Every structure is written in structure tokens, then in C-alpha cells.
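Here the complex is missing a single protein chain, while all its other protein chains stay put.
Letters A and B mark the chains as written, and numbering starts fresh at 1 in each.
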Amino acid sequence: MTSALHLVAAAAAAGEVTTGEKAVFFILAPIALIGAIGMVAARNAVHSALWLVLTMLSLGVFYIVQAGPFIGMVQIIVYTGAIMMLFLFVLMLVGRDASDAVIETLRGQQAWAIVLGVGFAGLLGTGLARVVGSLKVVGLEQANADGNVQGIAALLFTKYVWVFEISSALLITAAVGAMILAHVDRSLRDGTAVMSQPERMRARFEPGSYPGPKPGPGVFATSTSIATPAKLPDGTPAQRSISPILPTRELTAAEVANKQTEGR
Amino acid sequence: MKDISLPHLNYAALAPMLILFGVACVGVLVDAFAPRKARYPIQLVVALVGLIAAFVAVVLRAGKVTAENAITAAGAVSVDKPALFLQGTLIVLGAVALLLIGERALERGGPFVAQAAITVGSDADQRQAARESGATEVFPLTIFSLSGMLLFVAANDLLTMFVALEVFSLPLYLLCALARRRRLISQEAALKYFLLGAYASAFFLFGLALLYGFAGGITFAKINESAQNGTGNITLLYAGLALVSIGLLFKAAAVPFHVWTPDVYQGAPTPVTSLMAACTKVAAFGGLLRVLYAGFDRVHWDYSPIIAAIAVLTMLVGSILAVTQTDIKRLLAYSSIANAGYLLVGVLGNSALGLSSVMFYLVAYGFTVIAAFAVITLVRDADGEATHLSRWAGLGRRSPFYATVFTVILLSFAGIPLTSGFTSKFAVFSAAGGGDQSWLVIVGVVSSMILAFPYLRVVVMMWLSEPGEQTPSVSLPGMLTSAALVIGVVITIFVGVAPQPLLHLTSEAANFIR
Partner (left out) sequence: MSLSPYVPIVGLFALAALFALFSVAIAPFVGPRRYNRAKLDAYECGIEPTPQPIGGGRFPVKFYLTAMLFIVFDIEIIFLYPWAVSFNQLGVFGFIEMILFIGTVFVAYAYVWRRGGLDWD
């Protein structure tokens, strides 16, 4: 792997582009562009996200071809894998049929945004195009001398070790933030505190609660309908035997009448 | 394979950041393991003790720092005198804002929501609003944010600066979403701040890449060297500097990158607004000063006109729009934008004088603005804070003491002599005058006269109107808010009456080490 990198680096140092690199670029660049355009143009949000996957995968391959295998793999693992998954979940959270608001809160905002955006991109693009034409690429070979990942390790643990350690603060904040914004403690969600087993047991036998099984509907009645209340031994209907979601039903005379079993 | 030579870390220089970082981690662990009832007192004590320890570390380091030992962590961090001064400022301002964040006497459960994930307006939401006390995660988040700011003002290369920018921004986005009252606009504020902040970070990162292309390195020393030698492509330098500046000016709330400010200041819980108004301002201008003074000193004739134009726009837009506001928090937001303009004028002084005047201004403004928001947390009715200006009419009759305090604060904002507002404006304007930017001073003075109008209107409203039925009462502050208010007002007056000690300190500190 390192020898291949050396060759690529050597070629880049000499200001050349290998045929393989050219071929990869001319195949994948249109695909990346199509993905980007598809992402903006797709009506369905999920399709839009999938177009973005295409672009990101192409970019990952570009990085690898340009002698940056580590960043290429990170692009594929973190962006195309984890972050796109997050995108899709958030889309499903909103509902995949949810569409953009078509009402402009600020009049002419879209037109201005397009004009300024294209203008800015044009300015930066032409400026960079002129610069890059005359730019000589140097230092790739030295940077990748021991291999790309080793080079990154050397930087990460010397010059940027402090930043590296501090970046764990970002990860903690991200995790805490996700918990704060998306997680509800169970006790608050149900409106009751989480009870211990003894507390639960005491609550079950407290006055007012009925610890035994409830009578099933229709059991002591003259009907098999679940909308007919059960009858208690003294003949009164037990309302708690009916599910609260059922509509109240007018009972027929036969259902109200006691069975011949009582009183014998 | 060559051996990797390991970097030397100067732990004394890094101690303030290390302490705050460790304290924030401890805070998260307290939230994880302590029982619910015990979390609030533990968090408050841990956070305040951590801030005090960090401040002690800064003071100890300030006595020993020299040009030789300022740079550490393999050149990534430069804990020089300006960095230490700004770090000390950040810690003290952060501690005062933390007093407001920790206040629980004004409202049952404090100013923060218990469970931000509960749908607004649902049954569970009403239950938690009635009886749950606020989330204690705000303490570690605040400390994380402050530790990021400490690194931000001490960063010696752009990559470190970028990571620090993210470390201090991310907790702020979260904190904005945690208001107990008016939760929807709080969440809207957080989302706006997050989206626009992410764009600004992207601009910063893009600029960083271009500057790497220009100089072949991202340390300020390297960029400065390349600019001095004229090696590297000048287009990349300008484009990179422009994009990096956009990222920084966004945080500083300069026009035209200010649009988030009013909405976020209004929507965020007031203690968090005070943290943003004081500490984010310090961090943003600390970073901007270091980038412009340490990295781009050589091209200062090229960027000066653009920064000057932004300063003029910022001062005028901020002060003119402040006149039209009807909400006290939005009024202070536009005032904060205008103040960013005055600070930019100081930045253009481009000398040790410019640096020291901006640092002076940051201290003076920070304490006054925290005191202002502390008063806003006190003026409340059954629905929480009464921020509409019409509600403040007649407040002077109802509670003369707090109306007097707020009047002092507003007069300081307006730049009346014998307050910190006057001395600090005088400092930045004289620095700019010394830097041949006299026309900016004229615009600045005009803008402060415009800006004085809305402040004085509030003062007139408070004192000369009859209190109506709508006039809310002023709640009796708890110990924490009282302490914050006293610190803020005392420093506002002290710096106004006797600015010499602070001036001495800032001019001592005004020398960046690349």
C-alpha cells in the first residue's frame, strides 16, 4: 500500500497526473455532480439523502486516489455510514412526506439567495481556478513518507495532541446534547416516579385499588358480547368489566334479566 | 521509520483549561451518578470551585509568563499575556454569569426546563413545568463552553482555533434551547443559532484550507512569515482571510453577520443570554485580535478598509435598529451589535494601544451587560419575565431601588461620564484616532448618540410614567443574583470612576506572542 502511495506522491510531486487517476476522476466527477444535483432536485427527502450518499462515496474515492486513504476511509465510514444514517433517521422523524414550506416569509428571499449564492460561488470559484492553475503542489511525498496513517498519527500525537484531547469535549457535549434534546426520563414521561418493588406492592393493596383480577364481560350475563357488563353475585352489573374504550350499549331485556342460576 | 519526538506540554500554562475541562467532566459524572435532589448543590459548588481554581491558575501563570515560555503544546497554544488577561476575564465573567444560571430563588426550579425532550404543551410538559426542577446539565455545559473559550483566545494556529470554536459553540447552542418558559421560541433560537453557527464554522474551515494553501502551514507565525516574505499566492491569502474573518465576525455579531443575534438573545434563557453577551463577545474578539494582529499584521493596510466598512455598518445598523425595538432583550441584542462595532473600531487601532483598549472595553462591557440581564431576570409576573418595554413603564415608582440600578446600567451603556461605558468608549476611540482612523471615531460618536436615545427612552419610561395594572413587580433576588448584580454594578461604576488600575493591567498585557 505504501509503495502505491509513494508512486502517487512522486507523480504528484512531479506535477503529473497518472492515467489511472485521470480515469477515476473523469468517471466519478460526473457521478458526484449528478449526486449533488439530484440531492437538491429530488422531491422526496429520502431520495435526496440517497443522492447525497452517491456524492459522498465519490468524494471518498477521490481522497483515496489523491493519496489520502485515511481521510477517504473516514469519509466513507463516518459520513456515508454514520452521518447519513443520522440524516435518514431525522428525515423519518420529521416524516418522509413532509415538504418544504412554500410560503416566503421574507419577500424575494429565494431570488436574492440564489443571486447572492451564485455570485459568491462564482467569485470564489474563479478566484480559486486562477490560483490553482499556477499552483505547484509540494510536500505530499514527505507527508506520506512513512505511510499516510503513520503520518497522521505523528501529527495527531505531537503538534495537535492538545487539540486531540480537547476534541473529546466535543464528543461529550454531543452525547449530552443528544440526551438532553431527545431523551425523556421514564419517571417524567409517565408522570409517576419510578417505584421500588415494595412500594409497588403496597400501592397495589392500598384502599381504593382492586388487587384481584377483574370479572370478564359476559361471564355472569346472558350474553357473550364483550360490551355486556358482567354481573356481580348480587345481580348488579359490574361496569369495570367493560373496556373503557367500548361505547356504552343499550342492554336488551334478556341481557338485563337474571339467569335462572341465582338464588338456588 | 523515524521516531516520533513527543511534544512538551507546559502544564502550568495549560492548567486553567485543564481544570475547567476536568471540572466539566466531573459535572457530567455528577449528573450521571448523583441522586436527582443532590445534583443541583453539588453542581453549583463544583462549577464555582473549578472557576476559582482556574482563575488562581491564571493569576499564578501571569506572574511567570515570558515571551520564551508562552508557547507550548508543540506550538499549538500560545499562553501569552493577552491570552492570560482574556482567560482571566472569561473566567470571572463566566463565574458571574454562572451565578445567574444557578439562581433558583426567583422561580421554582430555576430558569431551565427539566426535560427539554418533552413535547411543548403536552400533559407531561405541564406536569414538569409545575413541579420539576431544572436540568443540572447546564453547569457542565457552561464549563465546557468556557474551557473552549479559554483555548480559543490562546490558540496559536487556525486548526486549534477551529476546534476551540466548536468546543465553545456547541454547548451554547444547547443552552439556548433549555428555557423553562416560552419553550418554543427558545428552541427556535437554538435551531437558528446552530444552523447559522454551522455555516459560519464552515466558512472558517474553508478559509483555513485556503490559508494553508497560501502559507503551507496554519500557525500564525508561518502565515505572518509568508506574508512578510511575499511567498505564496496573494489571492489565497485574501480569500482565506476573508472567509476566516466571516467565521469570527459571526461570533462577534458584526453586521452583516448579525442576523441571529436578536432572535437568539430573545429566545435563550436570560442567564444564557448574559453568558453569550459577555463571554462570547470576549472570546470572539480575543480570537479576532489574535488572527489579525498575530497572523495578518503584515497585510493590515489591505484588510483595514474592509474591517472599517464592517465597523461602520455594525455601529449604524445596531444603533438605528435598537431605536425601533419594543422588547428589552432585543434592544440589548441590537445594543450588543452596536458595541461589536465600537470594539471593531478599537481593533483597527492596530497597535498595542488598540489591543489594550479592546481588552479594556471587553471587561467593562461584559460586567455591565451581565448586570443588565440580571435586572431583566428580576422583572417578572406570573408568566415569567416581562420583557416587553411597555411593561417597564412606571417601574421606578414601584421599585425605585432596582430602577435606579438599571438606570445606572443604561447610562453606562449610553456612555455617560463616570461610568465604565464612557471610559471604555473613550479608550477604543482614542486608540482608533491614534491609528489614523479619525473618520471612524466620528461615525462612532454619532452612532453612540443615536444609541443613547433608546436607553434614555427606557429610563424616562421607568421614572416618568405612572405604574399601571400591567406593571410587573420586581422579584426579590436570591443570593446568587444579588451577588452577580452587585459585582456587575460595582465594577461598572468603579471602572468609570477609577479606570487606572484596569488600564494599567490591559496595557501591561498588550503583546501577542506568535
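Note that in this section contacts are C-beta pairs under 8 Å (C-beta built on N, C-alpha and C of every residue); 3 or more make two chains touch, one makes a residue touch a chain.
Bear in mind that the values here come from a model prediction, so they are computed numbers and not experimental data.
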{"item": "Residue in contact with the excluded chain [from A:Val78, A:Ala111, A:Val132 or A:Ile226]", "value": "A:Val78"}
{"item": "Residues in subunit A touching the chain absent from view", "value": "1, 3-4, 7-8, 11, 18, 20, 65, 70, 74, 77-78, 81-83, 85-86, 89-90, 92-98, 147, 149-150, 152-154, 156-157, 161, 164-165, 168-169, 171-172, 174-176, 178-179, 182-183, 185-186"}
{"item": "Where the unshown chain meets subunit B, residue by residue", "value": "1-4, 6, 25, 28-29, 31-33, 117"}
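As a working rule, only the chains that are shown with their structure count from here on.
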{"item": "Chain centre separation in whole Å, for subunit B relative to subunit A (CA means)", "value": "32"}
{"item": "Subunit B residues within the subunit A interface of the complex", "value": "1-2, 4-7, 9, 14, 17, 21, 24-25, 28, 73-77, 114-118, 123-124, 127-128, 132, 135, 137, 140-141, 144, 147-148, 151, 159-160, 163-164, 166-167, 170-171, 173-174, 177-178, 210, 213, 216, 233, 235-236, 239"}
{"item": "Complex interface listing, subunit A residues touching subunit B", "value": "124, 127-128, 130-131, 134-135, 138-139, 146, 150, 153-154, 157-163, 166-167, 169-170, 172-174, 176-177, 180-185, 188-189, 191"}
